[in-house]
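Removed from the display is one protein chain of the complex; every other protein chain stays in position.
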Amino acid sequence: MSLLQVKDLSISFGGVKAVDGVSFDVEPGEVFTLVGPNGAGKSTIFNLISRLYEPGGGRIIFDGEDITGRPAHDVAGLGIARTFQNIELFDHSSVLQNLLIGRHCRRDTRWFEELFFLPKVRRSEREHRRQVEEVIDFLDLAAYRDKLIAGLPYGVRKVVEIARALSSEPKLILLDEPASGLSVEETQNMAWWIEDMQKDLGLTVLMVEHDMSLVSRVSNRVLAVAEGRPLAMGTAAEVQADPKVIEAYLGTEETA
Amino acid sequence: MDILQLLVSGIANGCIYGLLALGFVLIYKASEAVNFAQGDMMMLGAFLGVTFINASYADLPFLIGITLAALLLGLFGYLLDRFVLRAIFGQPQFAMVILTIALGFLIRFVAGVIWGHDPTSLETPFVGQVWMLGELMIPVVDAVIILTTVGLTSILYFFFARTRLGVAMQASSQNQMAAYYMGIPVKRINAIVWALSGVVAAIAGVLFAAKGAVEPSVGLLFGIKAFAAAVIGGLGSLPGALLGGLLVGIVEPFAGRYLPEVGQIAPYLLMLVVLVLRPGGLFAQISQKKV
Partner (left out) sequence: MSNRFKSRYDDDINLFEGRWHLAQYALLIALLLAAPWLLGVYYLGELTAVLIWSLAGLGLMLISGHTGQVSLGHAAFMAIGAFTNLALMMRGWHFIPALLASAVTSGVLGAIISRPILRMSGIYLAIATLALSIIIEDLSILAEPITGGVAGLFAPPIDLFGLTIDRYSSPKAFYYLCLTVLVIVTLGYLNLLRSASGRSFLAVRDSEVSARALGVNVTRAKTLSFALSCAMTGLAGALYAHLAQAVNYESFLVLISITLLLQVVIGGLGSVHGAFFGAIVVVLLPQSIAMLRDFLNNTAGISIAAYPGMDTALFALLILLMVIYEPRGLYGVWFKVRTWLQLFPLYRKGMFRRTRTYLKTERQR
């Protein structure tokens, strides 16, 4: 059964249909990529899945459960983690703190227990830390563990954001333009990490990305969207060759 | 008739609130900052008016006095931005709140040292004069306040909607960085806006001193009420500020008459009710942050 089913999803902002009847299924263990020109509604789809926006119509089913009515803060606990297009890290905290906040949906202590720091809280803190250390090892972030986000280079922040998402032990990870703003070498690393997430961690990845070399390399399936509507679905090569997709891209380049 | 009388007085008061609220909105529109010293700038403007116009000081004609006060406070606003506020250019909104609160304290202290702490009234050519409209008594000072407010608001509205400078100000309020790239001198625009809000505060202050009396500490609470008015209106809207000012001005005397227990706090209750129902004020302009 599909891990994530998006059925006929739509939303409009002030009369403009940003997403208009988009449906797709993401199978467990695959890397599924959304491509499309700027303003096609890709990030909006992400925001709908993470329940930050209220859809105008359609349903989102994750792991057999309809999550369309669930509040945004429940989504992480169900197993959906995400990153943001314009990095939304907690700038005044250390990398470690950021990753620990990523464990928030797995917390098992209450505030009044934390107030007295009962032994239970200490045990729980140690366990969170152990989990976070695994992510730090996986993404090779040990050198930055105690550094403040505000002082980190852009490329590292991108990785930290992925690490924070991984800390929540997700089943599905949403990556919003993981390679934007990265150098060739960093993009290369990103591709390896996405492959490792898929193969070593058994994660399902839903990604928005513009860099077609990265998309071709890591994606199992690609969905092209334009103006909020699905255009073509298939492998990266198939989608790139689709005349409707070519037209959508060229069309926007003319107006750009 | 009694109600109409209260209404006239409320509207005149509301106009002063509205003018001061306009000052808040001007600065908020331009730099998304809030000037918590706006009430104290008004107080300063009132004292400048007193200094230029009253017989015991410079004894100048009313119109010349009010112009001088407006120009001087405009200059003060400009210099304030140029030498104090520019130092924190780019820091979070909150830094400006703290900075202007501190400025307010300083202005209050300096005014106390210069003019003392006794309430002083402005001597106007129309002091004590009244127009009769049937049984309705309209003090001339109230009429002057209302007319001045209408005039000033129209000028400002036209300025923002139609002139190059006004549009540039709006642009820089929405995205400083983008405005910078488009060749708008964001810093100079900020300074001009502060000057403009100084001018408006001075006029509000002179009108305030003409209707009542001014002493150094009036600015604090009057400023907070005017801020409440601006928030009721939506904090980004010039007509909203004026409407908010009028609402606050009208609610106050009526609450004082019919619900004396809450008379003092009626404007704040009104604001809280508006904010709870519409967290962005009546003419809300805030929407969710985009990710």
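Lettered A and B in written order, each chain numbered from 1.
Operating definition for what follows: a residue touches a chain if its C-beta (ideal position, glycine included) is under 8 Å from a C-beta of that chain, and two chains touch if they have at least 3 such contacts.
In this text, all values refer to a predicted model and were calculated from it rather than measured experimentally.
Contacts of the undisplayed chain with the visible chains, over the whole complex, involve A, B.
Touching the missing chain, out of A:Leu96, A:Leu152, A:Met212 or A:Met233, is residue A:Leu96.
Touching the missing chain, out of A:Asp25, A:Asp63, A:Glu88 or A:Glu195, is residue A:Glu88. Across the entire complex, the residue among A:Ala76, A:Val156, A:Ala179 or A:Val239 in touch with the chain not shown is A:Ala76. Mapped onto chain B, contacts with the missing chain fall at residues 28, 31-32, 34, 84, 87-91, 93-95, 97-99, 101-106, 108-110, 112-113, 117, 173-177, 180, 220-221, 224, 227-228, 231, 235-236, 261-262, 264-265, 268-269, 271-272, 275-276, 279-281, 285-287, 289-291.
Residue positions on chain A in contact with the hidden chain: 50, 52, 71-77, 81-82, 84, 88-93, 96-97, 100-105, 107, 109, 111, 114-117, 121-122, 124-126, 129-130, 133, 150, 164, 168, in rising order.
Note that only the chains that are shown with their structure count from here on.
One simple way to say how far apart two chains are is to compare their mean CA positions; for chain A and chain B this gives 47 Å.
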